[in-house]
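Excluded from the complex is one protein chain; the other protein chains are retained at their positions.
The first chain written gets the first letter, and so on, giving A, B and C; residue counts start at 1 in each chain.
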Amino acid sequence: MLNVVDLYGEQIVQRARKPLFAGVTEKATGTAQGSNPMCGDRVKLSLRATDACIAEIRHQTRGCAICMASADLMAQTVVGQSPAKALELAARFSNMLENGSTEEEAHESAVLPPALEVFLPLKSHRSRVRCATLPWTALGEALTQ
Amino acid sequence: MLNVVDLYGEQIVQRARKPLFAGVTEKATGTAQGSNPMCGDRVKLSLRATDACIAEIRHQTRGCAICMASADLMAQTVVGQSPAKALELAARFSNMLENGSTEEEAHESAVLPPALEVFLPLKSHRSRVRCATLPWTALGEALTQ
Amino acid sequence: MNMAPHDTLTRADLSHLRAQFPILSEKVHGKPLVFLDSAASAQKPDVVIDAMSTMMRTQYANIHRGLHWMSERATEAYESARTRVGEFLGASSREEIVFTRNSTEAINLVAYSFGSLLKPGQAVLISEMEHHANLVPWQMLRDRVGIELRVAPITDTGDLDLEAYGRLLSDGKVALVAITHMSNVLGTVTPAEQLVAMAHDAGAKILLDGSQAVVHRKVNVAELGADFYTFTGHKLYGPTGIGVLWARRELLDAMPPFLGGGDMISSVTFEASTWAPVPAKFEAGTPAIVEAVGLGTAIDWVENIGFEAIGAHEATLTAHALKVLPDVPGLNIVGRPKERGGVVSFTMDDVHPHDIATLLDRNGIAVRAGHHCAEPLMRRLELTATARASFGVYTTQAEIDVLAQTLTRIRSFFV
Partner (left out) sequence: MNMAPHDTLTRADLSHLRAQFPILSEKVHGKPLVFLDSAASAQKPDVVIDAMSTMMRTQYANIHRGLHWMSERATEAYESARTRVGEFLGASSREEIVFTRNSTEAINLVAYSFGSLLKPGQAVLISEMEHHANLVPWQMLRDRVGIELRVAPITDTGDLDLEAYGRLLSDGKVALVAITHMSNVLGTVTPAEQLVAMAHDAGAKILLDGSQAVVHRKVNVAELGADFYTFTGHKLYGPTGIGVLWARRELLDAMPPFLGGGDMISSVTFEASTWAPVPAKFEAGTPAIVEAVGLGTAIDWVENIGFEAIGAHEATLTAHALKVLPDVPGLNIVGRPKERGGVVSFTMDDVHPHDIATLLDRNGIAVRAGHHCAEPLMRRLELTATARASFGVYTTQAEIDVLAQTLTRIRSFFV
């Protein structure tokens, strides 16, 4: 049997295969491109936002399943939120994956939207963490232009 | 008790203390200086020779007991010999110390004047071999000028 | 290891051999380790680990200049490792062997030292399939000295384009060719003798990056006719921290030193220093003494098996991989060179190489995924990354079968 454990959960594989937020935002107020030269992952983000609310956000992602799913679930998580809140989530997400050593600790310390918890198993695959945080780094850029 | 084994034999210590061939040759036909920058050993040689015979040879040596004694015993060995014979001895001496791995082998392969056999124990102190060969290197230079 | 050299490895030889690698009985994520990442770094046999421990436990001191027993023994061990490397490469003298940290440093040494003798108007010629280690140092040299950097293209099969290579040499401006002897991505073994002959005809010196090649075949620098050859200990079943530059004596003699410090000088005043004879001139400071001794032991170990047996074994493995992997749905082999070593790169439709590697790892199988430090080659291949399985002398056909089966499952998981 293929040992996939919980790393490539249903959610991740689904979103990687059929992203719901792929594409380009019309009349974007912010755009950014994040890339990881180490593996060629690349995320192009476009969004339309006011100070109060991210009205629309789309991504064009070329990369692995983790990166693709992360971009898509990020878009779903932040749409409708204020830019400030989104930036806070971005920081919390990276922090959750990059620090703390056990999944338990991370669960406790960071209150994340449940949809993002599918990435928690990455903590034991440190070399893949950047795949998941790349879209969030791009988001930070797109929002602070 | 001090373990000196046969390395610093009577001959070597005596010659180091009171060299018989120290000094400068008058009307020298050849001179040379050998030095080992690693330890500061320095041998200045002067000699008077025809094609047939080394009539006189003197050294001024600043260095360790091995180097000093080697210079002095070299002078004693080659004086009266032809330059050609002296060069042959020089080659044989270096060869004896630098090659072969046991003292037995060296004894067999190289026929050296018995006076020089006091240096054979150096074979198990490879780092000191250069101290003994330095005067002979200088001799080669002084004879081939 | 008291296996007599013979032509191929029997099943019994192989299990005897594997038993000498303690790490091969480790488990990863609860599964037996299947280590298919030897091209990145090979595992170490017991004898190498023991040689290093034993030296540190019983006969260690700093080398050279030490007049005491421990130092003389350590010096002897270090210098006899140099002799072994010289014999291994067919160098005409042991003084032509310079110990470095790795291949990368060996190439940089040439780029700094030999490179400082080059002048604007001259060129260095590399190829499209170089590892960054044999590319970036020449870019840096170009930017320092103002030489030209030329790149010989490869064909679609992943072979060097010899016609283009000839054209790039033809104006006589190329002072140095620096080309891999075996590609770490495509597995391509380059036609070294021919490259050497063409370089020399054009008046160029030639450096061969043997980091991958020495592991898989008998290399003889005299027969190759090369001017510089480099390799790295950790890929040859030896320790990390030790690599080798071989160069012709007259080149080493003519080259200025690279690093300054102890052991590389003949004498020093504040005004000026004079250099020690080679190879000391290029080995400033305390070298990786224990690691050099470990490398010497690794070479003994490899030669005791013999390159006929190693070559035959790896050829069998590679042929097997090239037979079973294409049966995996959606799998594409990257590169079909004429002559190749035990390295196979591939991609899979619908599954990113990173996901392949992570999922293989979850099943105990170690492969590498990424650009393999060869970004320009990736661009030439119009890929951003590949997965790569690479074989060592301890690899079995059964491991390759497990790889193929697991890849099939991974693929069906994603589509």
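Everything that follows uses one rule, which is that contacts are C-beta pairs under 8 Å (C-beta built on N, C-alpha and C of every residue); 3 or more make two chains touch, one makes a residue touch a chain.
Model, not experiment: these values are computed from the prediction.
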Shown chains touched by the chain that is not drawn here: A, B, C
Residue of C:Leu207, C:Leu252 or C:Ile289 in touch with the missing chain, whole complex considered: C:Ile289
Which of B:Leu7, B:Val79 or B:Leu112 contacts the chain that the document leaves out: B:Leu7
Residues in chain B touching the chain absent from view: 1-5, 7-8, 13, 16-17, 37-41, 62-66, 125, 128, 131
Touch list for chain C against the chain that is not drawn: 22-23, 26, 28-29, 33, 35, 37, 40-41, 43-44, 48-49, 52-53, 56-62, 65-71, 101-105, 107-108, 111-112, 131-133, 135-140, 149, 151, 232, 234, 239-242, 257, 259-265, 267-270, 272-273, 284-291, 354, 357-358, 360-361, 365-370, 373, 375-376, 379
Missing-partner contacts on chain A, residue numbers: 37-38, 125-128
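FYI, only the chains that are shown with their structure count from here on.
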Distance between chain centroids, defined by C-alpha means - chain A, chain B (Å): 79
Centre-to-centre distance between chain C and chain A (centres being mean Cα positions), rounded to whole Å: 38
Length of the line joining the C-alpha centres of chain B and chain C, rounded to whole Å: 47
Shared-contact residues (touching 2 or more other chains) in chain B: none
Residues of chain C engaged with two or more neighbouring chains: none
